[in-house]
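Just one protein chain is left out here, and the rest sit where they should.
Think of it as A and B in the order they're written, each chain with its own count starting at 1.
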Amino acid sequence: MDDARISRGGLSPRLWLAGGWLLIALLAAIFAPLVAPQDPLAQDLMLERLPPFWLDGAEPGYWLGTDSLGRDLLSRLIFGGRIAFIVAFAAATSACLLGSALGLIAGYFGGWADRIISRVVDVWMAFPPVLFAILLVAVLGTGLSSVILAIAIIDWTRFCRVIRAEAMSQARMDYVESARIAGYGRIGIMLREVLPNVLPSVVALLSLEMGIAVIVEAILSFVNLSISTDDPTWGSIIAEGRLSIHQAWWVLVFPLITLILTVLSFSQFGEALKARFDPVLR
Amino acid sequence: MAEPLFSVRGLKVALPDMTRKPLIGRAPLAEILKGLDFDLPKGSVTGIVGESGSGKSTLGRALVRLLEPSAGAISFEGRDISHLSEAELRPLRRNLQMIFQDPMSSLNPRHTIFNIIAAPLRQNGLGDRLKERVAEALQRVGLPQTFASRYRHELSGGQRQRVGIARALALSPKFVLADEIVSGLDVSTQAQILTLLEKLAAEMGLTVAFISHDLSVIRRLCQRVIVMREGRIVEASATDALFDNPQETYTRDLLAAIPLPEIDADWLQQKAPA
Partner (left out) sequence: MSACLDIRGLSAVLPNGQRVLRSVSLTVQPGEVRALVGESGAGKTMIGKAVLGVLPKSVRIVEGEMLIEGEDLGRLDAKARRTLIGARTALIPQDPLTALNPSRRIGAQMTDRLVRILGWSGERADTRIRQLLDEVQIRDPERVLKSYPHELSGGMRQRVLIAAAFAAEPRLIVADEPTTALDVTVQKQILRLIAQLQRDHGTAILFVTHDLGVVAKISQKVSVLYAGKVVEEAETTQLFDAPQHPYTRALIAATPRYTDPYASLKPVDEAVLAGLSAEIAAADQDWRPGHG
């Protein structure tokens, strides 16, 4: 029987690796002024295009080298992480709250509520997301809050679709009828019986969505539609690095690696969390 | 006997038939129950038997008003409950309880056994002395108190069904619907659950509607039997009368089709009804 697969105990290596990277990146971003070896905005043309520490010509204190204006790359990445995490948490959480709530209502109540919400989702998903984001930021104006709002507005459908499907299958369970027999109302049943059973999926999607938000923010910065160009963001560093790829490859490669590791970690972390919570109770 | 607990007259239930749903628009209604009349006397255990498609489960769900009848009347203690709204039903729920067929799917995997049994108590104004009441309910069904902190996946099939019974009886209801409550269990567990229900029904003076496809089980547990087929009542009478002297061919066919655990070389030779 499925139930025999009781908790495997301990954390999986996947959870450790992904969680470890996210924790390091997050702490570095929060304590950026303390951690960063240099001022991320300080230009020094004497120090332009310094290579990373293991290559000839490297300077101590500039571990990952400098860009074409002599700014320290590691410091810029650390400060760029602040924007990345703010966007990840704020945008993903908003998308999650909106999408999950609508998905829960559509899936559990069905009928008209479901028909209206599902049609809106269908129409929404017909737009290519990145174009949609660029369009939205163009309308809302650049800036941190616009970026967050744009991502939330675009990606709530991801939550809505998944949670709707899960809520629908939950609604058919006998324990839902049993709660009616116990005298619970519809809202009470939704919150008490259905919600706890869709939460693992919500958590997994939330983590995945944080990774996606990081990417979308990077894309928007890359095309110069995110926040003001002074503050470093991973997307803007990548955009600059692209211009000097032949003279200083590290300015492009390190931010790319940082971005990929972070996005992968978010998705793996979510999956691992779900796997950890699921077999025990399902 | 005094007035019946349930009095059902001309009961019809129609449900959307999803197999005939057109691509666009609503599914047409199919009549599942086609006019039923019967009473459930107070304190009696009535068996409702039938094969798949007979409408026995639909009937059960109409009695506890999980479904709304399309015609006819269901009187509970003299009051017609057939068209009460969910809010109007809420005060009555305390006396209209149900034990489900599949104890796996009827227990929420995310709640402890304590919370599962406590839910109907909390919701029906018995939230005081909750610990005591849950402990009492567990004891009544023969489960140790330590089970209160467990989850459904930590229990065996028979134990899960005991929790289902404990939940339904925690409120000391007047009526309990038992829908195929042993059909998923092994025979040894089945016997335990049935003797438990038999004992509790007698002790608490419950009125029980016991839905089953198994006439052998019904004979042991029930004082009265309703035989259903395709949404209609074929035969209804006292248990002994029905088994000793079935009036309808269909009832006789059903009895003859049961393979009893005893040697009978002729059984396979008798033709089964088409």
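Following the convention adopted for this analysis, a residue touches a chain if its C-beta (ideal position, glycine included) is under 8 Å from a C-beta of that chain, and two chains touch if they have at least 3 such contacts.
Bear in mind that the values here come from a model prediction, so they are computed numbers and not experimental data.
For the chain that is not shown, the touched chains among those present are B, taking the whole complex.
Within the complete assembly, B:Arg219 is the residue of B:Lys42, B:Arg122, B:Arg219 or B:Arg232 that touches the hidden chain. Within the complete assembly, residues 51-52, 157, 186-188, 190-192, 194-195, 213-220, 243, 253-264, 267-268, 271-274 of subunit B touch the chain that is not shown.
Going forward, only the chains that are shown with their structure count from here on.
For this pair, subunit A with subunit B, the centres built from the Cα atoms lie 49 Å apart.
Across the complex, subunit B is touched by residues 2-3, 6, 173-175, 177-186, 188, 192-193, 196-197, 280-282 of subunit A.
In the complex of the two chains, the subunit B residues touching subunit A come out as 64, 66, 86-87, 90, 93-94, 96-98, 100-102, 105-111, 119-120, 123-124, 151, 153-154, 167-168.
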